[in-house]
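Below is a structure I'd like to ask you about.
Then we have subunit A:
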Amino acid sequence: MDKLVFDIAHLLAGSVLLVSFMMLYQNRLSALLNLFALHAVILAFSVAWQAHLQDAPHLYVTAMIALFFKALFIPLALHRIVVRLNIHRQIENVVGVGPTMLLGMGLAALGMLLMVRITPDSDLLGREDLGFALSTVMLGLLLMVARRNAVSQVIGFMSVENGTILAATGAKGMPMVVEISVAFSILIAFIVIGVFLFRIRERFDTVDLQALDQFRGEQG
Partner candidate 1 sequence: MIIDLLTQGVEMILVLAIAPLLTGFVRKVKARLLRRQGPSVWQPYRDLLRLARKEVVLAENASWLFRTAPYLIFAATWVAAALVPTFASGLMFSWAADLIAIIALLGSARFFLALAGMEVGTAFGGIGSSREAMIASVAEPAILMMVFTVALIAGSSQLSTVARFMATAEAGLRVSTGLALFALIIVALAENARIPVDNPATHLELTMVHEAMVLEYSGRHLAVIELAASLKLLLYLSLIGCIFIPWGMAASGGGITGYLIGSLLYLAKLGVLGLGLALFESAIAKMRVFRVPQFVGAALMLGLLGTLLLFF
Partner candidate 2 sequence: MIAVPWDAETLVLLIPLTAAAFLAVLPGYRLTAWLNMLASLLTLVCVLALFILPMPAPTQFLLIDDVNIVFILLNSFVGFTTSVFSASYIGHELHTGRLTPVYLRFYHAMYQVLMFAMNLALVSNNIGLMWVAIELATLTTVLMVGIYRTHQAIEAAWKYFILGSVGIALALFGTILVYKAAQPVVGEGMPGMVWTVLMAHAAKFDPATLNVAFIFLLLGYGTKVGLVPLHAWLPDAHSEGPTPISAVLSGLLLNVALFAVLRFKLLLAANPQAIMPGPLMVMLGLASLLFASLMLYRRRDIKRLFAYSSIEHMGIITFAFGMGGALANFAALLHMTMHSLTKSAIFFAVGHISQVKGTQKIADIRGLTETHPVLGWGLVVGVFAIAGLPPLGIFTSEFLVVTSTFAREPLLAVALVAGLVIALGGLLVHLNGIAFGSPSSGTARSQASYVPLFAHLALVCAAGLYLPPALVSWFRHVAGRLG
């Protein structure tokens, strides 16, 4: 039983990481959005599984949020924006796919090593989860850094959040505070980002950050 439990949790968390890698690899925007939806779905399952395991019903709420909000609502909304801005076919890498993947591998390895090697007396389940979570966070950051497009960056940011939630659910008995705050942050983050994208579109007609950078402070 324990073995199976561990395997499933492991599988789900690993899948989150795998999708992160796929996101890193995928450079077309609409495909990226789909991948992110997948990311969120797997996260939702992982969270749900954890809820089941830890017998913590409140985690189901988090799972639901992940499923409906991040896997459905946000990708759809972003799809609309992307289509409306006519950038859904664009490829916007800064660093090539190869190097990005290599970097990603390295980061994932670092994350795993940090978590697995140095917590010998912690429970194995949480440890693995934490390792995956850390790697996911780092890959999310890498995605933000490696992409030029604001939408990709938003996605990168949200995968960082996903990694965080993975960690939070992995930590046994983490109180409700975290869930509230996560939901809260997703909500606020999205609203504000939406507001900003709206404003930016209103003024710049593009979401390429380089356009924004022309107003870098003192050059004007």
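Selection rule: all candidates are chains of the complex that A comes from, given by their letters.
Everything below uses one rule, namely that a residue touches a chain if its C-beta (ideal position, glycine included) is under 8 Å from a C-beta of that chain, and two chains touch if they have at least 3 such contacts; residues count from 1.
Worth saying up front: this structure is predicted, and the values here are computed from it rather than measured.
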Of the numbered candidates 1 or 2, which one touches subunit A within this complex? 2
Quick check on the complex: what are the subunit A residues that touch candidate 2? 114-115, 118-119, 121-122, 126, 130, 133-134, 137, 141, 144, 153, 157, 160-161, 163-164, 167-168, 170-175, 177-178, 180-182, 184-185, 188-189, 192-193, 196, 199-200, 203, 212-213, 215-218, 220
